[in-house]
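A protein chain is absent from this complex, but the other protein chains hold their places.
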Amino acid sequence: MTDASATQAKMQDPSRSARLAEFWYYFSENRGAVIGLVFFILLVILALAAPLIAPHAANAQYRDAILVPPYWQEGGRAAYLLGTDAVGRDMLSRLLFGARYSLFIGVVVTLLALTSGILIGTVAGYFRGWADTAITRVMDIILAFPSLLLALVLVAVLGPGLTNAMIAIALVQQPHYVRLTRAAVMAEKNRDYVTAARVAGAGNLRLMFRTILPNCTAPLIVQAALSFSTAILDAAALGFLGMGAQPPTPEWGTMLAEAREFILRAWWVVTFPGLAILITVLAINLMGDGLRDALDPKLKRS
Amino acid sequence: MSETVLETRGIVRDYHISGGLFGQGRTIHAVKDVSLKVEKGKTLAIVGESGCGKSTLARIITMIDAPTAGELFIDGEKVDITASRLSAEMRRKVQIVFQNPYGSLNPRQKIGDVLMDPLVINSDVPAAERRDRAMSMLTKVGLQPEHFNRYPHMFSGGQRQRIAIARALMLNPRLLVLDEPVSALDLSVQAQVLNLLADLQDEFGLTYVFISHDLSVVRYIADDVMVMYFGEAVEYGTRDAVFSDPQHEYTRTLFAATPRADVESIRKRLERRAA
Partner (left out) sequence: MALLEIKNLTVTFDTAAGPLRAVDGISLSVDAGEVLAIVGESGSGKSVSMLAVMGLLPWTATVKADRMAFEGRDILNLSPAERRRIVGKDIAMIFQEPIASLNPCFTVGFQIEEALKQHMGLDRKARRKRAIELFAAVGIPDPEDRLGHYPHQMSGGQCQRVMIAIAIACNPKLLIADEPTTALDVTIQKQILDLLMQLQAEQGMGMIMITHNMGVVAETADRVIVQYKGRKMEEAGVLSLFETPEHPYTRALLSALPENATGDRLPTVSDFAFEDAPYKGDRA
């Protein structure tokens, strides 16, 4: 098979756009991934345009419209498409603004976990020795806790609130990045091009971050995409438990928590935030799978 | 009066393998007491089979790893990388080209950056001049200026090996260590790269340490030959002396095992087969 792969390497087109085309070829083979991507883009647009398209302000309370059902149900009103909650706030508007929170949480948590994870992981994988042992042991300890429980404890220590919840979730997620980066760095470190750079006189920092790290990105991107959804889910869970975003923030998990007592009376106050979380997480996970197909060389066919 | 570029005296390299929790640790002697001397503009070929310590020796000469014992002299100057950090000047003098052209170039780096990197790290040459120098080196090794902005995966094995050679030459080294530079290449490409190496040696007065397992390549390119066997230099002499009158048993075995592609031996073999 060496013959075929060698010729194929030669076949690969020179320009950057061709690499993008190849990425798209593998990504688009996965139908679910494309659907996930479309959903995700739609979600981003909706979140960005929330102030423009939302029919009401997120926290505006309409005393005349408490627990109004969605408009297609008996008693529903066209002004409140998805109904209102127990204090007369429009569900649709709150969901739209909630999307902003969810995306914001996903981005911040992922960035936080990614940067700290990469830094620590690179140090561990590059220097090995006692630093590596110490770091991996600490990470093993963090991973040994049930993640939500650990996040809960951290929030309890730091005090409830969205910022603290995000820090806690990032801390819980960061060991995954550390492990991935460490493994990738260890594999790359012994490649000839790294030795060549060392012979050319490159120092440790340059070797770590300029030479080795750019070659470890593929698994990290995939992990980032997948943990983006975990972050949203965890934040929602913390919100539901009253430890995340505090009312009246229109965060989806917090909305669920507020609606708990109306589950039997008004199905829409719990169903819609729940659905929003489900669809978002599903879309991002599907997209992450597609990314893995496209970026992970082990899964590439022919 | 010839000058000695590289000299080693009694180089030893041991690897200690720990035996785990209960086992006894073992010591492996990868290189045993190797002394050699290479003069400017000459090629020393180190021949041996896998595991004979030739690559370990290459890493020691390139100052990547330190020897366990023995002395290394570059341009008559003693080098000890465990005692003090290498000066940029010393680093510059010895460069290496690896066997596998697919692993020796950073896949995320454009060819131009591959070539300019050594200058960025070791000198304060202005950007414009760096670019000019990289360009001229690119054409010197037989590539085109338009290759400057391409990534390694767009090149064939032979072209990559040319790039690796160009990178090694960017710092005007005195000594080039070539660790099986043509073993991974096709026959026709091997010939081109060997020619290129010969051209560059003439032009820059380079000194080569050429590591190989292929005797026909060694016979073609070397001035002196050293045969290594289990970490030991069992044979060391001029090419003609070693090839015409091998002293050590192992060298003779090696020669006998090399397949012959001349018409006479084919005819003999076919006769044997027919009989």
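Going by the order they are written in, the chains are A and B; count residues from 1 in each one.
As a working rule, a residue touches a chain if its C-beta (ideal position, glycine included) is under 8 Å from a C-beta of that chain, and two chains touch if they have at least 3 such contacts.
Quick caveat, the model's predicted, so the values are computed rather than measured.
In the complete complex, the hidden chain is touched by one of B:I11, B:V217 or B:V234, namely B:V217.
Although one chain is not displayed, its contacts with chain A can still be listed: residues 1-4, 6-8, 10-13, 22, 25-26, 301-302.
On the side of chain B, touch with the chain left out of the figure occurs at residues 49-50, 157, 186-192, 194-195, 198, 213-217, 219-221, 253-254, 256-263, 265-267, 269-270, 273.
Everything that follows uses one rule, which is that only the chains that are shown with their structure count from here on.
Separating the CA-averaged centres of chain A and chain B is a span of 48 Å.
Residues 62-64, 88, 91-92, 94-96, 98, 100, 103-108, 117-118, 121-122, 150, 153-154, 156-157, 164, 167, 171 of chain B are the ones touching chain A in the complex. Chain A contributes residues 6, 9-10, 12, 14, 191-193, 195-203, 206, 211, 214-215 to its touches with chain B in the complex.
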